[in-house]
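A quick write-up on the structure given underneath.
Shown here is a partial selection of chains from the complex, left in place.
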Amino acid sequence: MSAVSDLQLDLEVFSGPFDLLLTLVLREEVDLLEVELAEVVLAYLDHLESRGELDLEATTEFLVLIAALLELKSRLMLPRADDDLLDLEPSEAAEELLARMLEAKRYRSAADHLRELLAAEEGVRYRSAPPPPWLRRGGLDELPAGVYAPERLGAALGGLLRHPPQVDVTHLGQVRVSVAERLEVLRRLLRRGATTFDEAVRGADRVTVCITLFALLEMYKQGEATWEQSEPFGEIAIVAGAEPAPRAEAAAT
Amino acid sequence: MTDLARIVEALLFLSPEPVATEDLASACDVWPDDLAPVLEELRAEFAPGRRGLVLREVAGGWTLATDPLAEPAARRLLAKPRTPPLSPAQAETLSIVAYLQPVSRPEVARIRGVASDSATATLLERGLIEESGRSQFGAVLYRTTPLFLKLFGLGSRDELPDPTQWDPTPEEQGELRDRLLRAGEARAGVGPAAALGDD
């Protein structure tokens, strides 16, 4: 049983297992706008702690699910969002999850096939005895001078001096981004004045975008920030709210 | 046995790696076409079940290998275990590298949904995969090695079967989709996540 399906929730609007919540949300029987997703995350962290072990597989599953919920909720909560933005059907969320699961399944099946191939090779051995002395290849010291081009070294070094575009941090990505980090990013940007959502998520992957949006919602709720989008898909301008809430961080992380 | 067949037999015995037909031909100072009947002769001579050795075509070349009949005795004589089996994580990582090479570790992690650092490290250490440069983002790329082909009995990567053959049919996919939506009704201690994960 995975940790995710074991997760029991006791929220204001819903009490029961997490996967039932997911189902009810997808069927629109529970209003996602009323679900405190931060509470869900906290419950999950407590749950992990009580199990005393970190199951990466289950944790990732949870993150994928919660990210899908976050994205859904974010879209629902976007101020001035018109019908275009509200058209994410529950089936689209299901579609997204399905696509990921199919891809993973394809290579899991291929992996099973590889293991069968390897098992079928049981008992096949190759000779690994070293060649007889009269066949030993001479060492590199017998090669003439200058067989390698020094430019090869300069080029290799140059490649190592390159900084990746920011998007590359996603490669350690989806598991490691936290609401606290994204709050930090937003607050840092806002200290310098007004900013935009694009600025806050430049080069970020999808999950980071979701979490950033969630962090922004949290700041909005706490009166730390407000935002404005003048047209659908337009730039989202973010300005610091009148009263930064001292509790915000504790509530969101 | 012709002299040419005798020479090829000796070369295959001496070479630590499978030898391509062209390399055998140039070592024997003949045309590759002249070698074809010799390789057929040897293939018949070392056909499975005839001798203690079998002639195999793997990793783009020819090589001699033992018949599994000898495995228990070989284990007793050499006290060397054969290649250990792959863990599920290693096999998944290897299959993604085998099919999508060159592929970076982040890409493997994205497909598997979990970080695959230790599986990658083990596959590298066992020589089944190797680095093959860097992606445009600077991530190290990996590919499979000739040893991978050899140990899995493959002549080349083209012999890997099309992985889409394991995809669910459109009907099954539709069913999965429905289940994701209807999981509440089907739920009897099994959630949508778990139910899908088992498929």
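Chains: A and B, in written order; residue numbering restarts at 1 for each.
To be clear about the criterion, a residue touches a chain if its C-beta (ideal position, glycine included) is under 8 Å from a C-beta of that chain, and two chains touch if they have at least 3 such contacts.
Given the structure is predicted, the values throughout are model-derived calculations rather than measurements.
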Labelled copy-number formula for the complete complex in this structure file: A x1, B x2
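We take it that only the chains that are shown with their structure count from here on.
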Sites on chain B touched by chain A in the complex: 13-14, 16, 54, 56, 63-71, 74, 82-83, 85-86, 88, 91-92, 94-96, 98-99, 104-106, 109-115, 134, 137-139, 150-154, 160-161, 163-164, 166-168, 173, 176-177, 180-184, 187, 190-194, 196-197, 199
Complex interface listing, chain A residues touching chain B: 1-2, 4-5, 17-20, 22-24, 26-27, 56-57, 60-61, 64-65, 90-91, 94-95, 97-98, 100-115, 117-128, 130-132, 135, 159, 162-165, 167-168, 170-175
